[in-house]
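Of the protein chains in this complex, one is absent; all others appear in place.
And then chain A:
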Amino acid sequence: MAQVIVVTSGKGGVGKTTSSAAFATGLAQSGKKTVVIDFDVGLRNLDLIMGVERRVVFDIVNVISGEARLSQALIRDKRVDTLSILPASQTRDKDALTKEGVATVIEELSKDFDYILCDSPAGIEKGALLALYFADQAIVVTNPEVSSVRDSDRILGVLQSKSKRAEEKKDPVKEHLLVTRYDPNRVEKGEMLKLDDIQDILRIPLLGVIPESESVLKASNTGNPVILDEPSPAGQAYKDAVARFLGEDRKMRFTDYEKKGFFSRLFGGRAA
């Protein structure tokens, strides 16, 4: 039976799609059959971040409306062969998704995949609710910033009351905190919320901390999930998070401010 994981946040623009792409790729790299679904109907972007935008033929709405079969809409990744992508529709709106339709898609995917990742749209409206409804686990993406932390708290409430697991009074959705765009330098200066503070407020287990990193933009420019940029701090941080998700014990990295020595400033001068 596949595990359904939603990547959610409430707030927009915090790194859900970046994290979904990285996580799906990381899980697939570890040999797990993984599919990542874009739930942002009308504002599809996962295809670009995954670099498959030129290969999209059908999307989840076509599948739900019976215009295409699931196998025809799935795009096989060319880099990691255990990875597939199910794109969102760009031309329809969120009403084109129905709970029954999504249920059928997820049920069918469960037969072939170990992990089904759902990249949620922002907000707490229909699209976001559908993305989290079937979840067994949730990765709550949070930036070290007041409004993001508050919205994460809100989405945790939604997970605990409006998910299928909640409605059916089953074991609750397993929650993971993923702090992204963390800048130890600004934390040190007191300009940014500390990791401890965020954990104190949200009180869910920490899965990882992804540093603010130039490599994320480079990755989206070229359509390669940042986890494939192995030397980059963000790539390594995502690799750690995936390993922790799979049960490995790994120390948090990239959380402390390191004063740059003369030589690293001269030669390793890239911020990330």
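Just so it is clear, a contact is a pair of C-beta atoms (placed from the backbone, for glycine too) under 8 Å apart; a residue touches a chain by one contact, two chains touch by 3 or more; residues count from 1.
Keep in mind that, in the parts below, contacts and distances are computed from a predicted model.
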Options "Multiple sugar transport system ATP-binding protein", "Cytochrome D ubiquinol oxidase subunit I", "Dihydroorotate dehydrogenase B (NAD(+)), electron transfer subunit" or "Cell division topological specificity factor": UniProt name of the undisplayed chain: "Cell division topological specificity factor"
Per the touch definition above, residue among A:F23, A:F39 or A:F58 touching the missing chain: A:F58
Selected residue (touches chain absent from view) among A:Q3, A:Q90 or A:Q199: A:Q90
Absent-chain interface as seen on chain A, which is shown: 48, 53-58, 62, 67-69, 71-72, 90-91, 217-218, 220-223, 267, 269-270
